[in-house]
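Here the structure comes first, spelled out in structure tokens, and everything after it is commentary.
In this view, the complex is presented without one of its protein chains, the others remaining in place.
Per-chain residue numbering starts at 1, and chain names A, B and C are given in the order in which the chains are listed.
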Amino acid sequence: MDELLERLIESNRHYTTAGKLANYIPELAKANQNELGIYVVSSDGRTSFAGDCQKNFTIQSIIKPILLLLALMDNGEEMVRSHVGVEATGKPFDAINYTDQTLLSEHLNPMVNMGAILLCTLIKGQSYSEKFERLLELTRTLAGNPDITVNEAVYQSEKRTGSRNRALAFLLKSQGLLSDDVEEVLDCYFRGCSIQVNCKDLANIGFTFANRGRRPVSEERVFSARFAHYVNAVLMTCGMYDGAGDFAVRVGLPAKSGVGGGIMAISPTRMGIGIYSPGLDQKGNSLAGIHVLEDLSHTLYLSVF
Amino acid sequence: MDELLERLIESNRHYTTAGKLANYIPELAKANQNELGIYVVSSDGRTSFAGDCQKNFTIQSIIKPILLLLALMDNGEEMVRSHVGVEATGKPFDAINYTDQTLLSEHLNPMVNMGAILLCTLIKGQSYSEKFERLLELTRTLAGNPDITVNEAVYQSEKRTGSRNRALAFLLKSQGLLSDDVEEVLDCYFRGCSIQVNCKDLANIGFTFANRGRRPVSEERVFSARFAHYVNAVLMTCGMYDGAGDFAVRVGLPAKSGVGGGIMAISPTRMGIGIYSPGLDQKGNSLAGIHVLEDLSHTLYLSVF
Amino acid sequence: MDELLERLIESNRHYTTAGKLANYIPELAKANQNELGIYVVSSDGRTSFAGDCQKNFTIQSIIKPILLLLALMDNGEEMVRSHVGVEATGKPFDAINYTDQTLLSEHLNPMVNMGAILLCTLIKGQSYSEKFERLLELTRTLAGNPDITVNEAVYQSEKRTGSRNRALAFLLKSQGLLSDDVEEVLDCYFRGCSIQVNCKDLANIGFTFANRGRRPVSEERVFSARFAHYVNAVLMTCGMYDGAGDFAVRVGLPAKSGVGGGIMAISPTRMGIGIYSPGLDQKGNSLAGIHVLEDLSHTLYLSVF
Partner (left out) sequence: MDELLERLIESNRHYTTAGKLANYIPELAKANQNELGIYVVSSDGRTSFAGDCQKNFTIQSIIKPILLLLALMDNGEEMVRSHVGVEATGKPFDAINYTDQTLLSEHLNPMVNMGAILLCTLIKGQSYSEKFERLLELTRTLAGNPDITVNEAVYQSEKRTGSRNRALAFLLKSQGLLSDDVEEVLDCYFRGCSIQVNCKDLANIGFTFANRGRRPVSEERVFSARFAHYVNAVLMTCGMYDGAGDFAVRVGLPAKSGVGGGIMAISPTRMGIGIYSPGLDQKGNSLAGIHVLEDLSHTLYLSVF
């Protein structure tokens, strides 16, 4: 297996330079575009890896499935659904005029920013710093890595430049969907996106979703199987931005990407996979990473379809 | 298994009256709303059924995965992808003005009407009646039922009232995506939607997709496994109209519904499922049918997630 | 005045080559792009002209205000308003999905194709050829030119290539807004767009709107002043496609352009103006024509603002 991963990394490394680094915050633009790494945790307890799999990077949007999970654990399925919908084709808000269409909960999705920001408000905690601590703690538990922490430079950078997310949060507020202080909510969200992980962490987190809520090896249950079904289903239809349909056809696994260059992929009952390569395609997904996953899926018949 | 199906039919039959019959063509509004039936073909060769599973109804949108399959068999994956995209969030065309945005192939999806109409042009054949004959023949082969035929009354009704589909076809033509005669293309499409099937037919067709291209029992290969992955992936992200996300969370299987009241669901490697109940929910899917599938999926752990 | 027009034509002639000929039908692409002409009919009975003002061209979208006028004359203001709205910002129809927003009368505008096509159905007449004859007759009366006729080559070309208009008409039909035969309605519309005029004709028609319904010199009333207010108001807000706001700021007159290169401008109580130059700007308006009008408006203080 290590050999297979080695081969896939090498045969796809030329894609690393075809992508583009995220540049909306200066910190992300500093990444080394040539890096490509993979880590796999399998249901029989074995782990395999290849390439730059110890590299740290920020989790970015891959925090969204963890946010969704925590919201589900804290509130149950029904209440989360009543606040944030699950359709890819949630109608857009499009009005600049006085009389415009209303933004409804069912137009939101946990995997797009507006929905994820709203999920922060559903996490239990006395304050937003307590909410964030609980999110960080869950991330550490899922990854089995107590050393996971926030990249302060990225966090400060996100906080300084997050105008678009502020716009989305104020839209939620103006529609009566969010009542807390916008800056506090966003602070939790920005910190979440700035959590620093590596391929092994993503593989472990992904495995717990693949294993329907039980951790690798110990088989300790962290969350109910039902929530794994929920998160995995949402990842399949919306985890890869506007490239979700393409990814379903080519790879056939629930997965989430982040503009930091990470992809967490889930092979239900079989594997958790963590990938890193910071060059992004036009839809914001790791370009080389998707190619590696496509080859891996074909080689091991991983597609759920 | 028959007993389980029997129980699911009875416990969900009260949902049949909660839905609404499709009324855009008079023929569909004549259906008996109380009917509910299911047929299951399993990988071990067994078949099970319950309720009104011998009832005939028109296939409607469930012809779309078969159209997609035939287009793939005739042209290969790459060429089909270059004509009809796979994203749920294909940007809408919205312009009534002189200067407006262009409609591109990547905005189309095989499971929405515009994409399905365009797929008709990709089927091999000297004429549109030959193209349609090949589509009908493939449907019969997949279902293992040489008696499948077109419901003439529904076909005439569709043809007479199909203004919206004509609008979509002319939009394709005005954008240079379709060059053939619109009425000929639509005739093929309307005939396809008017093919009459029952639950058993849908279960057999679904099983062939579940079995990655091989028919039940005989294991005869009708199409390559790769095309089954393709069709199943598209069904998962877009098979249930605007309810695809909800269906993925609740049921977790690739499936396609039609406004005739049918649902074809696919449990990869395990089962093909055909359901019929003509009362539709607000998104146009069989309301009682989805409830039966939800219960069946939970009982047998069918979700791919 | 002739001298002034002469000067404006010469100083703006260099703009003729900056525009682009309409090419969606072959006939229009055959125009001579260097041509630029103007004809002015004033309230004191004088006429002035310069440049290529005897050139014939097809009226295209400038038929829309005449269509609107005839619909008003045949049905009155209230009934026309109930079928075709007057807002520029009528919400777009944007759905490719099963469940989509409804297209309402108030989303239509007489100056965009969908609204103009619907206006054809409001013209009185036993048949669509009678309706068209009445439209042609009104055009001749307004222009004071009984020789005005249809350019058959353009008409045939429009009819052959009008997929977009067919799409719009079928959308109207699918929404229940249009019940007549689509091809008959469009035939009337295509013929209307293919009526051949020159600058003098447009100036005379425009003058009748400027003179609130009374013809030049004879002061014979063709229609009520109220209808002139209605048409002129609609032209001000929507007569120049997506360039209406720009034209209001730069020229300040109600006007209508056509992709044939014509512009009809209306200086209420003072003048009717006809302009021709077939090179179009990005919004589909005669590029040199707008420049001539801008200079004329500034020189003679024509802006209504």
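Keep this in mind: contacts are C-beta pairs under 8 Å (C-beta built on N, C-alpha and C of every residue); 3 or more make two chains touch, one makes a residue touch a chain.
Nothing here was measured: the structure is a model prediction, and the numbers come from that model.
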item	value
Touch with the omitted chain, as defined above, among A:R81, A:K173, A:R226 or A:H298	A:K173
Touch criterion as defined above, residue of A:Y241, A:Y276 or A:F305 at the omitted chain	A:Y241
Among C:A29, C:M79, C:V217 or C:V249, residue touching the chain not depicted	C:V249
For chain A, the residues touching the chain missing from this view	90, 92-99, 107, 109, 112-114, 163-164, 166-171, 173-174, 182, 241-242, 259, 282-284
Chain C residues touching the omitted chain (full complex)	85-89, 109, 228-230, 232-234, 236-238, 242-246, 248-249, 252, 254, 268, 303-305
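Methods note: only the chains that are shown with their structure count from here on.
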item	value
Distance from the mean Cα position of chain C to that of chain B, given in whole angstrom	46
Distance from the mean Cα position of chain B to that of chain A, given in whole angstrom	32
Intercentroid distance (Cα basis), chain C paired with chain A, Å	54
Sites on chain C at which at least two other chains make contact	97
